[in-house]
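Please read through the structure below; I'll follow up with questions.
All protein chains of the complex are present and in place, except for one that has been dropped.
The block that comes next holds subunit A.
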Amino acid sequence: MTDLRNAPGRLAASRPPGVPGRGTAGRRRVAALACVPLIAVAAAGCGDTGGAGGDSAAVKYPTRTIQLMAPAAPGGGWDSTARAMQKTLTDGKLVTESVEVTNVTGAGGTLGLSQLVTKNKGDAHHLMVTGLVMIGGVVTNKSPVNLGQTTPIATLTAEQEVVVVPANSKYQTLQELMADAKANPGSINWGGGSAGGTDQILVGLLAKAAGADPKAMKYVAYSGGGESKAALLSGDLTAAVSGASEYADLVAGGQVRALAVSGATGIDVGAGKPAPTIKESGYDVELMNWRGVVAAPGISDGERAAIIELVDKLHASEQWKQTLAAQKWDDFYRSGDEAKAYFDQESKRITDVLTEIGLAG
């Protein structure tokens, strides 16, 4: 599976950071004039001075190519988020500079995270797509760096999770399934994505809410969406957990039944009518597989404000709304301090549940 990794962008990104800045600085207008000499000399751009100067609104951003890192292979959720952002920013003329997407693959995104925190520290032109999965990755991989060390910018999108059983399963509702999971945990074979990922987190949260022991849940991890699908169809699994859209065709085709979705409101996952939420099924669990964006640590307040403003504009644009609709992503926008608070709150919740499952040891 791993030969998906690549990053054409990164080759291009390896040129000295000052060079593109100098070439484009000449085209900057009045607001940026003060920065020009600085860009030519120092790669860090004019942000540092702008922030120190007091008036954060005066920071001109971006002053050169934005490096947007997708900490996973092309084709996945983070990559498509990054590329959708790139397209919206450049097509919508929200930035005059270019945006480059780079893929840094590995270790649940924590390899990319450690690169952003260590190598790109203080450089406001380095952004990274992140999400719930990375929080899990930090915990399970015992990553030396965590999301709290970055500069939070915004959460952008989210996808609901779905709990499915084969069509011939005896379970018609989530309650029936969870009742058995509580009474006889060994009888339920749960399956989903990688260990410590969103799917297993949801199983852990569900078990907790149902009064079962999260550690006793038998969860079998599969790489990629396909393997767990095959395992559910072959009868290896009692129930599978996955992103809501993943099973749409099998649900529509009648091979698989959706028991519940994990968001605040029920959505149609293929059956032609909205599936009930986990909350409606009687368990106080809500889990969104959200994705967002962070900036490198150590940037000035002015730079942070400017990036947030840019992402605000991205979110408000018509093209972004179209992208959300086309990709079936929920709008899940929180920016600035709200995003920071959300990151912190999710980090705690996820770390707690993974500890209870026994994956954070």
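Basically, a residue touches a chain if its C-beta (ideal position, glycine included) is under 8 Å from a C-beta of that chain, and two chains touch if they have at least 3 such contacts; residues count from 1.
We adopt the following convention: contacts and distances are computed from a predicted model.
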Assign the chain not included in the display its UniProt protein name, restricting the answer to "SCP2 domain-containing protein", "histidine kinase", "Inner-membrane translocator" or "Tripartite tricarboxylate transporter TctA". "Tripartite tricarboxylate transporter TctA"
Among A:T173, A:S223 or A:Q345, which residue is in contact with the omitted chain in the full complex? A:S223
Given A:P62, A:G76 or A:P214, the correct residue touching the omitted chain is A:G76
Who touches the missing chain here, A:T65, A:T130 or A:S143? A:S143
Residue list for subunit A contacting the dropped chain reads 1-8, 10, 73-76, 80, 83, 101, 103-107, 110-111, 114, 140-143, 186, 189, 194-196, 218, 220-227, 229-231, 233-237, 245, 248-250, 252-253, 255, 326, 359
